[in-house]
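Okay, here's the structure, questions in a sec.
Left out: one protein chain. Kept in place: all the others.
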Amino acid sequence: MKLELVDAKKWITLFVEKLESNQTILNELDTAIGDGDHGTNMKRGAEAVTAALEKKEPETLADLYKTTAFAMIQKVGGASGPLYGTAFLDMSKAVKNDDLELSDLIQIGTDGLKRRGESDTGMKTMIDVWQPVSDALKADKFDQSVIDAALENVKGLVATKGRASYLEEKSKGHIDPGAQSSAYLFESLIEVLGE
Amino acid sequence: MKLELVDAKKWITLFVEKLESNQTILNELDTAIGDGDHGTNMKRGAEAVTAALEKKEPETLADLYKTTAFAMIQKVGGASGPLYGTAFLDMSKAVKNDDLELSDLIQIGTDGLKRRGESDTGMKTMIDVWQPVSDALKADKFDQSVIDAALENVKGLVATKGRASYLEEKSKGHIDPGAQSSAYLFESLIEVLGE
Amino acid sequence: MKYGILIVSHSANIAKGVKDLIAQAAPNLSITIAGGTEDGGIGSSLEKIQQAVDDNKGDEILAFYDLGSSKMNLEMLLEMIDRTIHKYDVALVEGAYTAATLAEVDSPLTTIEDNLKSLKIK
Partner (left out) sequence: MKYGILIVSHSANIAKGVKDLIAQAAPNLSITIAGGTEDGGIGSSLEKIQQAVDDNKGDEILAFYDLGSSKMNLEMLLEMIDRTIHKYDVALVEGAYTAATLAEVDSPLTTIEDNLKSLKIK
């Protein structure tokens, strides 16, 4: 399965909308185990993405992901900026290969997160959503239940990366804010794929 | 040997004068192996001592040393503030014992420096002037040559405490600024004793 | 709150910045600061430290400092007053952030101190 430019644009647009309407939830999640700004950060990033896409309509998938990456990198201001930024930048480079499957694209984004964050699955970060989604896409079993299960799993983890890691055991029982914003990203993808 | 109040006042007054007229030298010594402010710090302390002594004429040796200590503590602003402050504060407590010899007084001040600085001789600090002076007083051999020899020795040491310790080997060959200001203190003492 | 945080730095800007940084992650803690000399220069002031201790609303205080005279002035004050102040010889910014994050969620002192151990550099 591959994503066409028009669908990919919808994907990013839906993601941006969810970020804007869920700012408060993301901030609240981050207040519990971080510094309370993930919603504000992502909203700032979302607005920058919208502005950049309005300024110049991307003509290729590579353009679209690169524009998204740069807007995030420049405006988010938190760890999620370089993280989402790296994921989308790596995706933008990889997607120049026309044969790239969607599952490979998401795995490349996930690998980008791991590289930038020096992290992996099980550390209670956004990676714990990206990796299961990538796996499910590869197995052609991607749907909302994958995201729900990933969030449920994230909740039970003890953080070992990011600010929540300072809390050790006390980080348990909370959804990681970055995992939640990534859930929005992939719920947006489901909406696009489901059409 | 003991110091009478009138002589002790002269001692402190002479010290303060030397600090005020040697601000530049002390700053220069501190520029070479520290942050360049020892002269400025001690000048500020000196002015505070003068002001405090003018405000209220001390009636006992304990008063005199305590006033000196507090002025230094409040106004110096660098490490030398709590160091000279502790030395004079401890001296002020000890001097309440009428039998205290001058050599014991200086040793008590030296011990105060060591406690506050968690330091000892050989670390290229003001202690490397105080301790030899204290020793010389005990042996009844205190004169300018003791101070000169102490400064000469300090120059060759590698600093292991204070800012100069960051320079390691490169701290060698420079006179420690605090050792120099302490040299002024004890040169003032010689002037008083010599009268 | 059980624990308050005290920041002692040679620079008023560092002290203020550390407070801003940790207050974001620990908005309920009492965080008081003493930065720079009395006249705003680089250095430290016993009076400012005293004031910051007086203003701190923690039952006990966790104290962090940067260099030489910040430490010596802090220790001098500790000898003069009798509030319970724990002084840590750890990285200033990173140590204060770690302690604040844990104190914010009511972690016990042993947990806080366990986590500060690896930040000991002084």
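To keep things simple, chains are lettered A, B and C as they appear, and every chain counts its residues starting from 1.
As a working rule, a contact is a pair of C-beta atoms (placed from the backbone, for glycine too) under 8 Å apart; a residue touches a chain by one contact, two chains touch by 3 or more.
Note that the coordinates shown come from a computational prediction; the quantities given were computed from them, not determined experimentally.
Undergrad: Which of the displayed chains are touched by the chain that has been omitted?
TA: Across the whole assembly, the hidden chain touches A, B, C.
Undergrad: Given that one chain is not shown, which residue among C:L6, C:A26, C:I49 or C:L67 touches it?
TA: Final answer for the missing-chain contact: C:L67.
Undergrad: Write down which of A:K43, A:K66 or A:R163 is the residue touching the left-out chain.
TA: Candidates A:K43, A:K66 or A:R163; residue touching the omitted chain: A:R163.
Undergrad: Please identify, in ascending order, the residues of chain A that touch the omitted chain?
TA: 35, 37, 41, 73-83, 85-86, 116-117, 162-163
Undergrad: Please identify, in ascending order, the residues of chain B that touch the omitted chain?
TA: Touching the missing chain: residues 34-37, 163, 166-168, 170.
Undergrad: Under the stated touch rule, tell me which residues of chain C contact the chain that is not displayed.
TA: Interface with the chain not displayed, on the chain C side: 9-18, 20-21, 24, 35, 42, 66-67, 91-94, 97, 118-119, 121-122.
Here, only the chains that are shown with their structure count from here on.
Undergrad: Where the centres are mean C-alpha positions, what is the separation of chain A from chain B, in Å?
TA: 62
Undergrad: Mind checking the centre-to-centre distance between chain A and chain C? Centres are C-alpha means, answer in whole Å.
TA: 37
Undergrad: So the centre of each chain is just the mean of its C-alpha atoms; given that, what is the distance between chain B and chain C in Å?
TA: From the centre of chain B to the centre of chain C is 30 Å.
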